[in-house]
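Everything below concerns the one structure shown next.
With one protein chain withheld, the remaining protein chains of the complex are depicted in position.
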Amino acid sequence: MSADDEAETLTAAHGAGRAEMRSFLSETVLERLGDPIADGVGLPALDDGAVLPDGDRSLVVTTDSHVVDPPVFPGGDLGRLGVAGTVNDLAAMGAVEPLTLTCGLVVEAGTPTDRIETILDSMAETAEECGVSVQTGDTKVLPPDDLDGIVLNTTGIGRIPRGEQLTSDGLSPGDRLLVTGPVGQHGIALLAAREGFDFETDLRSDVAPVNHLVAAAREAGTVTAATDPTRGGLATALTELAARSGVGLVAEDRAVPVSGATDSAAAVLGLDPKTVACEGRMVLGVAPEDAESVLDAVRATPGGEQAALIGDAVDDHTGRVVVDTGIGQRYLTEPSGQQLPRIC
Amino acid sequence: MSADDEAETLTAAHGAGRAEMRSFLSETVLERLGDPIADGVGLPALDDGAVLPDGDRSLVVTTDSHVVDPPVFPGGDLGRLGVAGTVNDLAAMGAVEPLTLTCGLVVEAGTPTDRIETILDSMAETAEECGVSVQTGDTKVLPPDDLDGIVLNTTGIGRIPRGEQLTSDGLSPGDRLLVTGPVGQHGIALLAAREGFDFETDLRSDVAPVNHLVAAAREAGTVTAATDPTRGGLATALTELAARSGVGLVAEDRAVPVSGATDSAAAVLGLDPKTVACEGRMVLGVAPEDAESVLDAVRATPGGEQAALIGDAVDDHTGRVVVDTGIGQRYLTEPSGQQLPRIC
Amino acid sequence: MTAGGPADSGADELTFRDPERADALRARLESLVDRADDSIRIVHVCGTHEQTIAEFGLRSILPDGLTVAMGPGCPVCVTDSAEVDEAVTLAESGKLVATYGDMLDVPGGDRSLAAVRDAGGDVEVVYSAADAVSLAAETDQEVVFFGVGFETTAAPTASVLRNDPPANFSVLSAHKYVPPAMDVVAAHPNTRVDGFLAAGNAATITGTEVFEPIAGTHDLPVVVGGFEPLDVLYALVELVEAIADDEPAVVNAYPRCVSATGNQAAQTALWDVFERVEGEWRGIAAVPDATLAIRPEYAAYDARERFDIEVDRDSETTECICGDIMAGHAAPRECPLFGEECTPASPVGACMVSDEGPCRIRQTFGEVRQ
Amino acid sequence: MTAGGPADSGADELTFRDPERADALRARLESLVDRADDSIRIVHVCGTHEQTIAEFGLRSILPDGLTVAMGPGCPVCVTDSAEVDEAVTLAESGKLVATYGDMLDVPGGDRSLAAVRDAGGDVEVVYSAADAVSLAAETDQEVVFFGVGFETTAAPTASVLRNDPPANFSVLSAHKYVPPAMDVVAAHPNTRVDGFLAAGNAATITGTEVFEPIAGTHDLPVVVGGFEPLDVLYALVELVEAIADDEPAVVNAYPRCVSATGNQAAQTALWDVFERVEGEWRGIAAVPDATLAIRPEYAAYDARERFDIEVDRDSETTECICGDIMAGHAAPRECPLFGEECTPASPVGACMVSDEGPCRIRQTFGEVRQ
Amino acid sequence: MCLGIPGEIDEIDGTEALVDFGGAEKWVRVDIVGDQISPGDYVLTHAGFAIRKIPEHEVERTVELYEAAIEDDRTSLADRRTEPAAAAEPAHGGEQP
Partner (left out) sequence: MCLGIPGEIDEIDGTEALVDFGGAEKWVRVDIVGDQISPGDYVLTHAGFAIRKIPEHEVERTVELYEAAIEDDRTSLADRRTEPAAAAEPAHGGEQP
């Protein structure tokens, strides 16, 4: 598998949300689609969504296709994942009150109807949690030879006062980094749920909408940047914030919240929870003077109890993330390729 | 395969855009998602998209997941299909100037990058044709065991003056029915392109955006209803218009435009072009006094040269479509199940 | 588009579909029916006739006193449930089963080929027996062509077997032969048949002479008709006139394709490969000499000889009255399942599956009362 | 989370990661290095040591005059390209190849197992050799466990072969044995080794005594160390002190897991199933007695005996200097491909694939200069 | 029963012919058509096989038949009728060798 072969076809890594995907996006997609948007955010920003100015307001739009194996997993299912993922992307752009969601289902023929019902129930419940509803949709059924399982696309539309978007490029040196809860739970719970890596422990995904946490944070102080760690986990989220904001980040390893079960399961699987997917977390940049009050506000909000300040933006190490382990320092980089349990 | 077995799993028919799908939607999806929207159109309408009132304007939103085998076909490709399909759904709700599109790609690992490039090029070109651009997206890559080919979701957002939506329920007895061009080309071209049904003839899909034809029609007279015939073809489009408007429709079989190649290929494959998918057509209801001027306006617009008035809304046969063959009359019903070439 | 397809032989579209001539033929029919003593009941034995009648709304213009009923004319509908089960069993055991699109959704005792395919089995739709041979040439897998259809369709199957198909190719024959079934229908005490509208395509192969014994035995006219709406109306004129005049003749009302002795080359292929044996017609029970079995000379290509296919022959759905409908004893609306449990989307019987099935046609085209 | 995993034996998290003790050990190291005449070059032979060093940023606190280089300690990196090709060939010929997640992206001469899987081949990631046996028990397909790793990992492979696996299970062994490779590195004229930091996990199985001949032959200290950051710093203190004092002893600096004679049960399993033969270590060439081959007694489970696997043994990528890096002759930055053509996303050599590969570790963790 | 599709032969290659169905062209097998055929001839096809040549004059004749039926012109129709076989004969056994 030489570098040349890789260039000719798409591999799993191109969809894994990390460096390979960004280079695919910028070399292949951005060459063809998208335009910079004055006073807004277009595809070229590769942020959590688009911001389209419209008079004194802006429309916020985001889309995601969700595939998850298994479709119903400890702590959630594909339906909750779709709604939460889209609501969180809107929130990461500042649109904490979504206007509407779409539901594009592609289903393998032979899928039990009650599985679809579970997923739709879960979409409905999660949407209600966020005060939004699904108002347009589409359903396709593919032969079992062509698809295994279900693909759910959800697109979300929100609105913000013009210019009030949260982006990934807003960090300045001195800003504090806040994460709204323990990281890595979703990815570890899914790996553990797959055949062959059974844990007796109840590892549960963190999947949840966190738009209300962003709202609470913005009410309590100046939030300078936001992104939701999903594929690639905290490592990818911090790397993108550092790169897009043009600052360095220093994270205190011991300050990063990780649940005991996730930490130990990750150790057994040879993975670093900081590089593992979350689905119900947000990373916020906060103005230093407001950091404690924002932290208090998030912690006082349901779902934000375990929020923590995990580090700072600095003016060296531009575009990179430094992890301070208490003993020494190293760079934190995103995981490359697929994440697999390993024994070495 | 008893009725009971069918009820328990989804089959290809549930995604085929016809009666089975509507009963799945109303029994399974609408029980869980969607709300009626005052002065707008929500999921319960099962129309081409949603209309969300917003002050003196309304947002129009539609979503579609596109899968097509082969992904590049005579006359178009998946990218053109996605953009045209979404733009046409917006236009079918009256939003003839789309604001933005999304691009959710799910790709099989191993797909050649140049195939993706072809599709993206085509999305970009087609979007430009419609004066819109893609401003947010998402890419996932699935293992070849889990997916064959590419799934493209496109969501479109448009805006109309409040209350100016076109819906499927606007027909009154006396209204004329206009179709903007020959029907059945897309479905026949695709069937013919598949292995085993090779025709020597150059059968080409009709895939194209037709928002400009809707614009031209509305400028020339009163358009009372609109929908784009896609899966299930003209038969499904007319059936839905009749059912939702609560009128009967009478179509003159000989007035329905069908190209010679499509007509003869359909005969060979044992199919009725009126039941075969289109991807670049619109069916409009027109106030009787404006019918000729609307027809002239559409015919004078590029892509509308072969438009025709094909029938009328009547006050009997409520919810049904009558085909007048010149010799006798019969009901036109949507195709059931999958469309397959047949020899009997 | 119509069942008859594009206009043939340089004729323009209206040649066979001219509303004025249709009306004139209708008027002539009316006066002939008036001349007859009784009401007249014609049975046709061809799904394509049924489709022309339904698609062009011909029943809506027939004079009172003339009924055209459908007999066992849809080869998909009369395919025995056990024959479908054989194909299902082969597909489930790893063979590639190739068949016409018509057969995909037909229920066997347990499941259809579509269900097998949905569950991951190899089932391919082909347009021609020759395409099934091409599939076999491209693979090492066993390819079984599930051949259905009457003599018109059996002749092509015979042709591919006579042309050295690959060793991994075989045929599961559900082919059937029409004339004996007409005998059964005409002889049935519950069925009234005043005349048969015979199938033009079958007669293209076998000629009109095969109908002479039927006309003689049952003392009724047999008119071979074509598939354009004017062809059907004209054939009905010939039938009603023969009935009114009590002349039990055989009439060739489709001479542009049919002759007295038929297509000799096709018959040679047909009878070289197939022989007539007694067999089940779904819903009608066993019909003597009406099932086309592969002769021992071609046993190497006979899927029933090559594979050990075990199916339960008692698995047929019992509530379905398809058989009575095809025998002409009942109309689809008389079936308690029609349009309720049994719909095109979820068919119970074969008559609801095929585009030519009487229940499907009635459900799809309906009848517009004028 | 750290390479060392959760704190063991009831110790709290800081027991082995206490920043104050780390600083005290660093200070002690500094004074010992000052006492030595020359700069000191330690070679470790364990990817997990490298990962602890990189993950905790230990190199950023080492005193000037002390270098810790990585030897051939990553079993994924030293797996021969031809061994990967054997696994690829088996997967391509329809066997289910089960292996550790570590091996999926390792390039063979032509392609990786991930590429085979992407093309539809059956390749499964397992966490344990026992999981591969479970896979075999659930299928009729041939399941080949591609076993990689040093003695620590070979002992579990041996255990499953001694416990009657199903007949459709076999092992393609790429297991290797560490001590002879240390000999080769120490003896190489281009390599300076003042002392070895030996791998605690391998020594857990084989004990510290196996290192005595190495210490004697090459006149240098060998210290067996653990994997927590304080374990590594403490082991370095022992090494630097022994070097400074010119005492070529073998030191057990990881007594909570390692004894002089090791784990006898594991050794019994290991040597019952495997024997040591000469074999290729990727990038280092043939090493005598350092490849673990399945003994003839277990030939029934030896994939090389059961299947006829033909691979081209000359397919290795040549620009990669992995071998020099693992032999301690070169640093990753000296490779012209490093970070350019060769990246974790698109690796050229095995050292860029494994999470333990020196090039991958350097590329992933970098070194923060303070 | 069996969809019969008429078309015009464009080209013949061995046992196959390219047939124009009025816009769409397709190769069909012609080994059981049972007549001499040439490009320009019309054939009736079924399931990918030509099963009958359609003589051109027969189209005209068909329209004459319609007209004769409408006009009740029995002379013109008479030659289409044949007598039924005697009831005693075995039913439709004749054509099987």
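As written, the chain order gives the labels A, B, C, D and E, with residue 1 at the start of each chain.
One rule holds for everything that comes next: a residue touches a chain if its C-beta (ideal position, glycine included) is under 8 Å from a C-beta of that chain, and two chains touch if they have at least 3 such contacts.
Bear in mind the structure is a predicted one, so any value in this text is a computation, not a measurement.
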So which shown chains sit in contact with the chain we cannot see? A, D
Which is it among D:Val251, D:Ile294 or D:Met326 that touches the chain not included here? D:Val251
Option touching the unshown chain, where D:Phe56, D:Tyr100, D:Phe169 or D:Trp281 are the choices: D:Tyr100
Among D:Ser112, D:Thr208, D:Thr291 or D:Gln363, residue touching the chain not depicted: D:Thr208
Missing-chain contact, candidates D:Ser39, D:Thr139 or D:Thr217, resolves to D:Thr217
Just to verify: which one of D:Phe56, D:Tyr127 or D:Trp281 makes contact with the chain not shown? D:Tyr127
Missing-chain contact among A:Ser58, A:Thr239 or A:Thr262 belongs to A:Thr262
If you put the missing chain back, which residues of subunit A would it touch? 192, 198-201, 203, 259-265, 267-268, 270, 342-344
Since one chain isn't shown, list which residues of subunit D touch it in the complete complex. 3, 5-11, 15-16, 21, 24-25, 28, 45-49, 73-75, 100, 127-131, 149-150, 152-153, 155-156, 158-159, 163, 178-180, 183, 199-202, 204-217, 219, 222, 226-227, 230-231, 234, 237-238, 247-253, 255-257, 260, 262-267, 269, 271, 275-276, 356
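The rule we apply is simple: only the chains that are shown with their structure count from here on.
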Starting at subunit D, what is the smallest number of hops through touching chains needed to reach subunit E? 2
Max Cα-centre separation from subunit B goes to chain D
Looking at chain pairs C-E and A-C, which one is connected by more C-beta pairs in contact? C-E
Here subunit C maps onto subunit D under a C-alpha rotation whose angle in degrees, rounded to the nearest 5, is 180
Where subunit B and subunit C are represented by their mean Cα positions, the distance between them in whole Å: 34
Approximately how many whole Å separate the CA-defined centres of subunit C and subunit D? 72
Measuring from the mean C-alpha position of subunit B to the mean C-alpha position of subunit D, what distance in angstrom results? 60
Tell me, which residues of subunit B touch at least two other chains? 11-13, 109-110, 143, 145, 263-264, 267-268, 270, 342-344
In subunit C, the residues touching two or more other chains are 5-6, 47-48, 74-75, 100, 118, 127-128, 131, 149, 153, 356
Mind giving me all the chain pairs that touch? A-B, A-C, A-D, B-C, B-D, B-E, C-E
